[in-house]
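Other chains dropped; remaining ones untouched in position.
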Amino acid sequence: MSYGLKMASFHAEFSRHKQRFDNALEGIRVGKISGAVGTYAHLSPEVERDALHMLGLEPDPVSTQIVQRDRHAEYFTALALVAGGIERLALELRHLQRTEVREAEEGFSKGQKGSSAMPHKKNPISAENLCGLARLVRSNALSAMENMALWHERDISHSSVERVIMPDSTILMDYMLNRLNSILTKLRLIPENIDRNLEASHGLYFSQRLLLALLEKEIPRQKAYELVQEPALRAWEEGRSFRDLVLEDEAITSRISRSELDELFDPGYYLRYEQEILDRVFTKDGK
Amino acid sequence: MSYGLKMASFHAEFSRHKQRFDNALEGIRVGKISGAVGTYAHLSPEVERDALHMLGLEPDPVSTQIVQRDRHAEYFTALALVAGGIERLALELRHLQRTEVREAEEGFSKGQKGSSAMPHKKNPISAENLCGLARLVRSNALSAMENMALWHERDISHSSVERVIMPDSTILMDYMLNRLNSILTKLRLIPENIDRNLEASHGLYFSQRLLLALLEKEIPRQKAYELVQEPALRAWEEGRSFRDLVLEDEAITSRISRSELDELFDPGYYLRYEQEILDRVFTKDGK
């Protein structure tokens, strides 16, 4: 697959996160001035409505001493889901920055130090940091969910929790999004390593196409599987090109012509629907 | 407050849960037949679309080997939020069934046994059961959130998790909603105990109205507070009617007339906006 598709997957996921966050935000954009048990004992609904409108809030249709905490639990779980999406992207970036993979690097300005013990190393510290912070935002969502079942018209147990998680999760999310933005802005892809890694699999990603071509020749599945597996395992074991081994394999070449094989080993084939997918995500805003 | 308002609060909360669940369901009503990395290597998007439509699903605009797990995490957190709402209601029912409160009872058919050790006791076992099950559904949501950050185009670690939580959380939720429905259908409110408990506070719920009336007489807040607290604490300590103690209290009666006091101690006053709240929730479907 291409890096474009990889990023399209994250783009679509983050569009979904945005939608969830917007829904959650709408859910907590309410307030109440309806008294200690929600009966407007001392002020009228009109006063509540006018006061809340000044604050850009709507009155909660029914409140107790508080606005119910399912609203806030939705907000904190929406943040936790965003954090999980950031974690998926950060984890991807960590993998791509592994010494053995190294298809990408977090920005590293000239003269900047790497790890203190190993000056040559460019550690993916920002991506690792984000993976850690995702755990915190996720854990906080759990406390928020435990905050829902308050006693009667409210007890005050949720208050001590919210004093911690309300600023923590909100500020952490702001920090995470900014840090992620900074990584992505400065991220350096390393095309020669992408090519090297692609070649390192000895063209084995063509194996499934070969398998399907054999099946179309009405070769039974088990037999076709064995025909493909033999050169595939050898390519892997011997570090040779899968294509070369297939071309040398009479059991295969006797069933599929050379020109058919040339077509089967065309890498462009795998991206023939790329533009259609990108259109769905970026032009049509698919989520 | 009234039991009608209490239930209106739950009705509005469950309307929000329903909305969240519908959103989450829409999010997982997608599928993919786009191959091992999501590039439609062997089938076209058209085939995917037609096949999925037969199943009542939409194609995921961009997929990898899988549909991304943020969709499922939203589903499981939506279930966890519903479970939290059920827990809030079940907890309320447990409180109302306490021996000392006993404003409500879970249905108990004639001849049915109570607790095995204490035959006279009607334990709120259904409500307690629901509180426990809410913990499970909540915990499962956590696993679902940890399932999001898979490696590259997918690893298979989420699979073992989903084989457990997918049936468990879904079936538990079905069970919980049915059991809750059964409790609510059979729930018996005990009006004489509601009255007894209301009287047991010696009318102290009028204290705030008195406080506000004193403030309107331009008595400084600290002074007004002390004026109210004195008979309030005595009512509590001596188990006497707050109203009677206030009427005997010259420091108060010298400031507020008898007819004003009569009005202040009218319980109907506290429910004068009840119908308006009920309309917002039940007629206008406020959430």
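First chain written, first letter: the chains are A and B, and each begins at residue 1.
Please note the rule applied: contacts are C-beta pairs under 8 Å (C-beta built on N, C-alpha and C of every residue); 3 or more make two chains touch, one makes a residue touch a chain.
Keep in mind it's a predicted model, so treat the numbers as computed, not measured.
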Taking the 2 displayed chains as a starting point, can you state how many identical chains form the whole complex?
4
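Methods note: only the chains that are shown with their structure count from here on.
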How big is the gap, in whole Å, between where the Cα atoms of chain A centre and where those of chain B centre?
32
Chain A partner contacts - residues on chain B that touch it in the complex:
1, 5-6, 8-9, 11-13, 16-17, 20, 23, 27, 36-42, 44-45, 60-64, 68, 70-71, 73-74, 77, 80-81, 84-85, 87-88, 91-92, 95, 131, 134, 138, 141-142, 145-146, 148-153, 208-209, 212, 269-274, 276-277, 280-281, 284, 286-287
